[in-house]
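What follows is a short report on a single structure.
Complex shown without one protein chain; remaining protein chains in place.
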Amino acid sequence: MGGVFSERSGVFNIGLEGMMLFGALAAVMGSHYLGGPWMGLLGAMLVGGAIGLLLAYVSVGLGANQIVSGVGINLLALGMTTFVARMVLRPAGVEQVPAFQIVAVPYLARVPLLGPVVFTQTPLVFITLLLAPALALFLFTTPWGLAVRATGELPRAADTAGIHVSLVRYFGVIASGVLAGMGGAFLSLGQLNLFSENMTAGRGFIALAAVIFGKWHPLGALGASFLFGAAEALQLFIQTYNLGIPYQLPTMLPYVLALVVLGGFVGRSVAPAAAGVHYGREDR
Amino acid sequence: MNGRALAGRLLPVWAVLVALLLGMVPVGLAGVNPAAAYEEILRGALADVYGFATTLVKTTPLLFAGLGIAVALRAGLVNIGAEGQIYMGGLAAAVVGLSVHGLPSVVHVPLALLAAGAAGGVWALVPALLKVGRGVSEVITTLLMNYVAIYLVSFLAGGPLMEPGAPYPYSRPLDAAAQLPVIIPATDAHAGILLALALAGFLHLIFGYTAVGFRVRMAGANPAAAAYAGVRVHATLVAAMVASGALAGLGGASEVMGLKHRLFDAFSPGYGYDAIIVAFLGAGQPLAVVATAFFFGALRSGADTMQRSLGVPVAIVFAIQGLTVLFLAASLALQGRLLRWARGWPQVAATLPAAVATGVTDPERR
Partner (left out) sequence: MEGITKRFGPVLANDRVTLAVRRGTVHALLGENGAGKTTLMNILFGLHAPDEGRVLLRGRPVEIRSTREAIRRRIGMIHQQFTLVPPLTVAENIVLGLPPRRGVFLDLRRVEREIESLSRAYGLDVDPRLPVWALPVGMQQRVEILKALYRRADLLILDEPTSVLTPAESEALFAIIRRLVAEGHSVVFISHKLEEVMRISDTITVLRHGRVVDTVRTADTTPAELARMMVGRDVVLRLFKGPPRAGGPALEVDDLHAVGDRGLPALRGVTFTVARGEILGIAGVDGNGQAELAEVIAGLRRPTAGRIRIDGRDVATPAGRRAVADRLAYIPADRGRFGVILDFTIAENLALKAFHRPPFSRGPVLDRSRIIDHARALAERFDIRMNSVLQPVRQLSGGNQQKVVLAREMSGEPVLIVAVQPSRGLDVGASEYVLRTILEQRDRGAGVLYISMELDEVLGLSDRVAVLYGGEIMGIVRPGDARLEDISLMMAGSLRTAQTAAPAQ
């Protein structure tokens, strides 16, 4: 969803991985030092947003190459989070922290089959499931969402309509940072209750693929993420039960499909047309 | 060269120095003397034989992939797929090394390298064709190809090629004739670095002194003018991409044939992504890429020593590298702005197509 936002406003956020990682760490620290997983989530969102601001400043404000800046953020994140984890948390004895507990939604949790699976999860999962349609609603039925979409397709048109292109892009990137931070918080506080080095393990990049596969739509991203998650679960399942099928096969499939999706569109590409292209005053 | 020109040329150095300075802060806060930490890094990377060997080892894949990405950059293309191309190259080299026996090294090694280059090149061909044919951004396609490659290798290293009874996925050892010789005795440093350096020199000559290199630069800087001047732009772009992939593929081969002597699952810890930075820091100039690759390799190698002796985690070096990148990217962009206002500033990134230095290239803009 973060990737969708950012790219819809015209910025390739390769730094999602780094923002997730920062978020994961911030969540753990927030939970420990500020009292509980919800504070951890808040911390993750704030830190993720701050890193988003950094990326926005460098790539939108200064006009630096978005890819390079994003990769820089990832390196910075890996470095700083590992460093802090080892030099601050470990000496302070911070290991396991209060995390999110599984919650059962009243009534719905007792629905046969779906109940125990979908409606008995940590709160973050529910938030995610609700956030996707909310963001879709925002993007497609509010004037600000419209402004975001216009900025990513034809900044000149948005500019003429009185929309502040840079501001919208800042917003898009910061929002993607906040969301990525939340994703990181899920990793450290939603599934586990600790931070481990490089715990995102490339998920930020998988998210980029999910954006493409989901055709830059929040609900599409949800579906695509579900697909990627299912592939990962299937992979674990095959490994655990030694089924004799190469487990990499289902994992590879979503990427191949995404490539097919991209290649199948002639001329009128599905990606936001102005994604990755800097728009400055001289472009008016 | 006047003072300003010199200052401009040294921009990457400024960026690095500032990042190093900032890096001192967390080190100091963690209770370690920053100066001592940097001393350890330097010592570890260069002062003793083992450290230097490690530096070479870590530099090699970065250099190969960095050169590959640099070639693409000169053509105005951003190749994020070096990681996948490294994997495919390593895979191809391993296949040749595992299935062919009885050939002398002089034949076996080039054969494996050729296969690796071809594999990497083919892996870059798909995004290249999608770009010139359908206008799809190579940023996205190369990224996706990475995953397919990583999982493919994972499957093969853990399945058909796997060493029987291995505790985790790796292949049987390569035929001895397919392995790269060690150049510093009793260390890991292997001949891969020599090949990479040779290629860097070769590319330097190509871009500076040949018509082919001139064509690639034209296509990257201004495809319309290039087309008018008779350059077959689409063909040139595809060729550049394929060469880019081939070089990265050689990087993978070098790891497999020189360092590990086997195909390991996940044998590249993100070299392909780090190489993006290496290539950009070197402004796409092959000889500068040697310097930046070496810088990164040295930092990583020295960081190991620093961690061993002072207990400062290696990770701080990643952070410093990240900061360097951000500063450099920002300064390149700022410099672009300055150029518009003040004539007379030379362009440090004159070797990079302006569109790549600031924004990602877009098919429409061509």
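By written order: A and B. Residues from 1 in each chain.
Simple rule for what comes next: a contact is a pair of C-beta atoms (placed from the backbone, for glycine too) under 8 Å apart; a residue touches a chain by one contact, two chains touch by 3 or more.
Predicted model only: the values in this text are computed from it and were never measured.
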Which of B:P104, B:P167, B:P185 or B:G230 contacts the chain that the document leaves out: B:G230
Sole residue of A:A92, A:A157 or A:A230 that reaches the chain not shown, by the stated touch rule: A:A157
Options B:V25, B:A198 or B:V212, residue touching the unrepresented chain: B:V212
Which of B:A53, B:A94 or B:A221 contacts the chain that the document leaves out: B:A221
Chain not shown, touching residues in chain A: 141-143, 146-147, 149-150, 153-154, 156-158, 160-163, 268, 273
Residues of chain B (touch criterion as defined above) contacting the omitted chain: 208-212, 214-215, 217-218, 221-222, 224-230, 339, 343-344, 347, 350, 353-354
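One rule holds in what follows: only the chains that are shown with their structure count from here on.
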Centre-of-Cα separation between chain B and chain A, whole angstrom: 27
List of chain B residues in touch with chain A within their complex: 26, 30, 78, 80, 126, 130, 134-137, 139-141, 143-148, 151-152, 154-155, 159, 273-274, 276-277, 280, 312-326, 328-330, 332-334, 336-337, 340, 356-360, 362, 364-365
Contact set on chain A toward chain B in their complex: 12, 14, 18, 54, 58-59, 62-69, 71-84, 86-88, 197, 205-206, 208-209, 212, 246-249, 251-252, 255-256, 258-259, 262-263, 265-267, 269, 271, 273-278, 282
